[in-house]
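Sharing a structure here in structure tokens format.
A protein chain is absent from this complex, but the other protein chains hold their places.
Labels A and B are assigned to the chains in the order they are written; within every chain, residues are numbered from 1.
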Amino acid sequence: MSDSTPSSPHSGETPLLQTIGLTKRYGSFLANDAIDIDIRPKEIHALLGENGAGKSTLVKTIYGLIQPSEGEMLWEGQKMVLSGPSEARARGIGMVFQHFSLFDNLTVAENVALGLDGKESFKDMSARLEQVSHVYGLPLDPRREVWQLSVGERQRIEIVRALMQNPKFLILDEPTAVLTPQEADQLFIVLERLKEEGRAILYISHKLEEVKRLCDTATILRGGKKVATCNPKAETAASLARMMVGTEIKEVKAAAARKITVPRLVVNELSLEPDDPHGVRLQNISLELRGGEILGIAGVAGNGQDEFFAALSGERRAKDPGTIVIEGIAAGHLSITQRRKLGAAFVPEERLGHGTAPRMKLSENALLTGHAASGMVKHGFVDTAATLSTVDRATETFDVRKAKRDPEAASLSGGNLQKFVVGREILRNPAVLVVSQPTWGVDAGAAAVIRQALLDLAAGGAAVLVTSQDLDELAEITDRIAVMFHGHLSEALPTAEASREKLGLLMGGSSLDQKEATHAART
Amino acid sequence: MELVEAIILSVLAASTPLLIAATGELVTERSGVLNLGVEGMMIMGAACGFGAAWLSGSIIVGAICGMIAGTLMSLIFALMTLGLAVNQVATGLALTILGIGLSGLIGAGFVGERIAPAPHLYIPGLTGIPLVGRIVFGEDAFVYLSLALVVAVWWFLYRTRAGLILRACGDNHVSAHALGYPVLRIRLYAVMFGGACAGLAGAYLPLAYTPFFIPGMTAGRGWIALALTVFASWLPGRLVIGAYLFGAVTILQLHAQALGLGVPSQFMSSLPYLATVIVLVLLSRTRSGGSTAPAALGTVFVPDR
Partner (left out) sequence: MQLVLEKRAERSNTIALISPLIAIGMTIVTMSILFAILGKNPIAALGVYFIDPLTDSYSLQEIAVKATPLVMIAVGLSLCYLANAWNIGAEGQFLIGAVAGSWIAVKTQGTDAGAWVLPAMLLMGAIAGALYAMIPAICKVKFGASEILTSLMLVYVADLFLDYLVRGPWRDPHGFNFPTTAEFDPVATVPVLIEGGRLHLGAIIALLVVAAATVLLGRTIKGFEIRVVGAAPRAARFGGFNANQLILLTFAISGALAGLAGIIEVAGPVGHLQPGISPGYGFTAIIVAFLGRLNPIGILIAGLFLALTFIGGEQAQIAMKIPLDVTKVFQGILLFYVLACDSLILYRFRLISSTRQVA
């Protein structure tokens, strides 16, 4: 592993922040292992690593939320021990979290006030908030309540809140995870401006193209250790990925030219009002999915994917039975159990709490979706042997690692639980599989297993619908891709023709046809 | 006219314990905690408050002891639900059962005793004004205190930073914790405040409403106070309206009996409870946007370190 010196033009300047041997231990688990990192002013420094590499732990330590087990931090050359985030903020360290700390039923001004230290009056703070937000091109109205705002607008609150404390050092954790490519561009302009003002920025991401574009330096973490520091502009995405992931990942094999058969899932002009005020209205969604095909749905989170999943699964029913057709049978009015009987299977985005009951055993969770049509229930009585056998088969076929034969769902790691959740559905030999964010929060090994399983299922003749925020994943396994935006589903493009730019435009609401772009903007 | 004045006075008196207890519970619930033990805390406030007043000869001592009793009871609740992450519903019920039993034990020694009830305000010239005089200028301290309490709580919640933080805890305890606020500690204070109010409200009954103590004299008022917070959509202003409405229903059934309406007395006595059910049904339908329950109400919070 090379440890090339950062080639930013400021070598020799004292780093703004320096960590030396920073370590965090949870029991016997090392979340961070002797990490040395230097952050300099006027630099955008990337922190790269996959899920579970220790990025969050490191920045939480820098921000004072976590106490290190060993090692120390130097701020402007002086030793720094933080008792909490307010002390970090007092020193000039600001942080924008990936998961927003916002309060839906309070106003923008109240939310910002809660993130500040309350030294100025509410009125003054409110006025300054409006001013700062406009200066940086992130306009906010202090009086609106947060539940009314879009995800991009909510992020603005987080950023403006941090900027209002005039930080010397700003940490951003996966800031573009919830933005369209166009909103991300807007964010990059803001960050460049902050860099010009002399601040330092730590940019956590796993999106390699972005990092190459934006960042001057990159530190790469793997398994809790720092494995490299480099100049991302001098590297390729592939070399960065190798440093991040280390061992070669099994190449996902697409079956040679899968045979496409009859339509197995058809959606006809599906429109649905959301059942909660923060939800998205689905509008005239249509698609046709044939056996042997994998159709991907891209889109930034919060554009109707959850509502669409609920409509497909039957957790929400449509008035007109013909809007959803499964295996040739009108199913829009059917319950999820009835749809399972028709041969459909579903994997929701949230595996704990939605896909499984966290505190129940795997066999009980197998029964959760299996009771419909898998011979687990006879005359109202549960056949425990059948449920256990499903667990055993899923464990073996999908390599689920667990501490005992039938543990609670919550005790499995993310990747293993996801393998179980996907596995229990695939073992039912479904005709149609609808899966949402199949590898979110899952380690690379498990992700490969899951993607291969989806490909194999399609090769066997099933119709597979994959919703994902990961464009790389969709590019890898799908035949066609459509984009969800504000409850509309675009035409599906063949994956080979779906460039990043085209997808980005669709995800941002523009149309590929110039004439339609203005029309879309007006609706 | 005399009758109208008398009715309004009795409505105010009947509403006051509801208002005090509900205000305390409103603060508790705004912080995200559902404390069903209000009835138990109130009856303990009644028993201890009366006992202390009888022993010391002072209403003020009685009121303070009532508040302390309610606070101590709420501490047990806080220890269980905040310290041990126990289910709030079960704990609240246990608190009520314990409170009823304990108050019976404590109050047993005082049943049958009488004290001089809390004195009423008297301002020469003002209190004598026909119709409004006694209503505005002739109440006992508890009534004035209850209104001052509601105003103070409104000001606290909406005009102070501490109140904002408390509301934040009730809206999203995960965010509040991420921002570094001590959610459990804030909830503890809110629960204690609720307990003090419940204890004070309970003490009002034997100290001002009737000058003696009967076991179980709260007769479900604690539960009605809980319903009131729902009725008020967790807004202090609406709480006042709700409390006086319920007080009016309680008084109505007494007067209807006197009017000899020919309706069985038990039916009239059941009016406040039936009214509560109807109010809950009418007001619980989900609203869009604001004025809904604090989003984190009743959920368990165990912060990770």
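Heads up, the rule we're going with is that a contact is a pair of C-beta atoms (placed from the backbone, for glycine too) under 8 Å apart; a residue touches a chain by one contact, two chains touch by 3 or more.
Keep in mind that what you see is a predicted model, and the values were worked out from it rather than measured.
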item	value
Candidate in contact with the missing chain, chosen from B:98, B:136, B:174 or B:295	B:98
Touching residue (missing chain; options B:4, B:60 or B:84)	B:84
Residue among A:34, A:301, A:377 or A:431 touching the omitted chain	A:377
Residue of A:74, A:330, A:357 or A:388 in touch with the missing chain, whole complex considered	A:357
Missing-partner contacts on chain B, residue numbers	36, 76, 80, 83-87, 89-91, 93-95, 97-102, 104-105, 108, 179-182, 215, 220, 223, 226-227, 230, 264, 266-267, 269-270, 273-274, 276-277, 280-282, 284-286, 302-305
Interface residues of chain A (partner: the chain not displayed)	65, 67, 83-87, 313-315, 335-337, 340, 346, 348, 350, 353-360, 364-365, 367-369, 371-372, 377, 380-382, 407-408, 410-411
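FYI, only the chains that are shown with their structure count from here on.
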item	value
Centre-to-centre distance between chain B and chain A (centres being mean Cα positions), rounded to whole Å	46
For the chain B and chain A complex, residues of the former touching the latter	161, 164-165, 167-168, 171-172, 174-176, 178-181, 288-290, 292, 294-295
Residues of chain A touching chain B in the complex	65, 84-86, 97, 99-106, 110, 113-115, 118, 122, 145, 147-148, 277
